[in-house]
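Some notes on the structure that comes next.
Here's a slice of the assembly, chains where they normally sit.
Chain IDs A and B follow the sequence of writing; residue 1 opens each chain.
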Amino acid sequence: MANFKGHALPGSFFLLFGLWWSVKYPLRYLSEKVNKKSHRSQCYQRLEVIEGVAKIIFALIGMLAEQFVPDGPHLYLYSGKERSWVKLMNWQHTTMYLFYGLSGVVDVLTYSPLKVPLGLDRLMLSIAVFAEGFLFYYHVLHRPMLDQHIHSLLLIALFGAAFSILVEAFLRDNIVLELFRTSLTILQGTWFWQIGFVLFPPWGGQAWVEDDHSNIMFVTMCFFWHYAVAILITITNYTLAYCCIQRCKRNNGEIDIGLGIRKQKSDRSSLATLLNGSDEE
Amino acid sequence: MANFKGHALPGSFFLLFGLWWSVKYPLRYLSEKVNKKSHRSQCYQRLEVIEGVAKIIFALIGMLAEQFVPDGPHLYLYSGKERSWVKLMNWQHTTMYLFYGLSGVVDVLTYSPLKVPLGLDRLMLSIAVFAEGFLFYYHVLHRPMLDQHIHSLLLIALFGAAFSILVEAFLRDNIVLELFRTSLTILQGTWFWQIGFVLFPPWGGQAWVEDDHSNIMFVTMCFFWHYAVAILITITNYTLAYCCIQRCKRNNGEIDIGLGIRKQKSDRSSLATLLNGSDEE
C-alpha cells in the first residue's frame, strides 16, 4: 500500500516489538544478576512462544491488509489476456510479511516437542530481515530521488539488524546484541512512520520537493536523530527496569527477614513475579 | 550451454545435494541427542567420502557435457589464424564445475591416510561457491536486463552460502550452519530450473519480455518464494527425521526391555541402523 497507512502499519508492528524488547531484555538481564538460575527460564520460553504467535498474527494481518485493501490485488497475481502482473508492489509487501510469519513459525517450533535446534529461530529472523532488505533494495530502484533515499536509509537499519541477529544465532542471550537489535527495531518502527509523513502527508499539506538536495541532506540527518532517540528510549527503559528490579529485591528481602516462610516464593522473584505472577498462585 | 538443459543439469545436482543434506543433517543431529557418541562417527566419515566421490562424478559429468555438447568447444580454447577464443561461455561453466570437483577431491583426501586437517574440506567447498559467484558476476555483465537480474539474484544465495560454509570451516558440525547451507543449496537448485524456464521456455511459447520492469519485480519476489519453499522443505524433512528417530527409539527400547541381549546392537541404533544397517550384520 503506497500510502500513509501502508507505512504506519508495519511501523507500529516494529515499534511494538522494539518497545517490548527494550523492557524484556533488561529485566531478564538484571534479574539474572540478582538470583542466578532459577526456574525462570521456563517462563522465558513461554514468552518466546507468545512472541512467535504474535509475529504470526501480525504477519497475517499485514498480508491480508496488503491483499484485500480496495486497491489491492485480491490474490490475483496476473490478469487479462496479456497476463500482465497485478499490483506487484502489494505482492512484494506480502512477501516481506510472509518471511516474518515464517520466523514466527520457527519460534513456535523451537519450543515444541520437535526440538528444533536453538539458534534456528534467530537465523530465521535474520533471514526475514535480510529478505526485507533485499526486497526493499530492488523495490526502490527507479523511483524519485527522495523516495529512493528515504527507503535506502532504512537499509542501514535492516542490514545492521540482520547481521546482528545472525550473530545471535551463535551468541545466544547476549545482552549487548539483544539491546542492539532492540534499538534498531525501534528505529525501524519510527522511520516507517517518518517515511509515511514525508511521502504521504496524512493531513494533506504540500508534499516535499522530491529533487531538492537539501531535503535529502535533512532526511539523512533526521534518520540519525531517530536512532539517537531509539537509543535514549532503550537507556530509559533499562533504567526503569533497574529501578523495578531494585524495588522487588528490597521487598523480597524484607519478606525473607520478616517471615522466612515465603523464602521459597522469593526464589522465583523479581522478573518471574512480574511476568508470570498469577499462574501458579 | 546457454539453453534449458544447461540450467537443468546444475540445478538437479544442487537440488540432489540439498535434499540429501536436508535428510542427513537432521538425522545426525537428532540421533546424537538420543545416544551420545557411539561409533556412528565412522559411518559419517564414510558418508563424507561418498559425498566427495559424488561431487567429483557430478563435476566430471558437468565438465564433459559443457565441452562435448554439439555446440561445445570440444577442448579447443582458441582457433583460427586470428587465435580467437572458442565458446568462452562453455569454458567458464567448465571452470565452475572444476572447482566443485576440487572440493570433492579435498573431501576424499580429508579421510585418506594423508590426514588433511579438518576444516580444509569446508574451506574448499566455500572457495568453490565463491568462485562460482565471482564467475557469475563477471559472466552476466553486458547482458539484457532480465537475464542479468535473474542471474544476479543467484549471487545472493551463492555469497550467502559461501560465507556460511567459510564459518563452518571453524565451527564444524554446527547444525544451524548446516541447515542454512542446506536451504541455500535447495534454493540454488530450484532457481537454476527457474532461470531455465524463464530464459529458455522448454515447451516453446513466447519468451519473457527482457526489458519489462514488472517482470524484474516479479522475478525478485519469485526468488524469495523459492527460498520460502526451500525453508519449508527443510522443516518438513527435519520433522520426518524426528518422527523416524522417535520410532526407532521406541522400537529399540521395546527390544531392550524384552530381550536385554540385543542391547549392544541397539547402541549403534537409529541413524547408524538406517544408513549403514547391512554392512556388519
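For the reader, a short list of remarks on this structure follows.
Criterion: contacts are C-beta pairs under 8 Å (C-beta built on N, C-alpha and C of every residue); 3 or more make two chains touch, one makes a residue touch a chain.
Predicted model, so just to flag it, every value in this text is computed and none were measured.
Every protein chain here is a copy of the same sequence, 2 of them drawn, and the whole complex in this file adds up to 4 copies.
As a convention for this text, only the chains that are shown with their structure count from here on.
Rounded to a multiple of 5, the Cα-based rotation taking chain A onto chain B is 90 degrees.
Centre-to-centre separation of chain A and chain B, using mean CA positions: 33 Å.
The residues of chain B lying in touch with chain A in their complex are 29-30, 33, 156, 171, 174-176, 179-180, 213-218, 220-221, 224-225, 227-228, 231, 235, 238-239, 242. Interface residues of chain A, counted against chain B in their complex, comprise 84-85, 88-89, 91-92, 95, 98-99, 102, 105-106, 109, 114-117, 119-120, 123-124, 127, 131, 134-135, 138-139, 142, 169-170.
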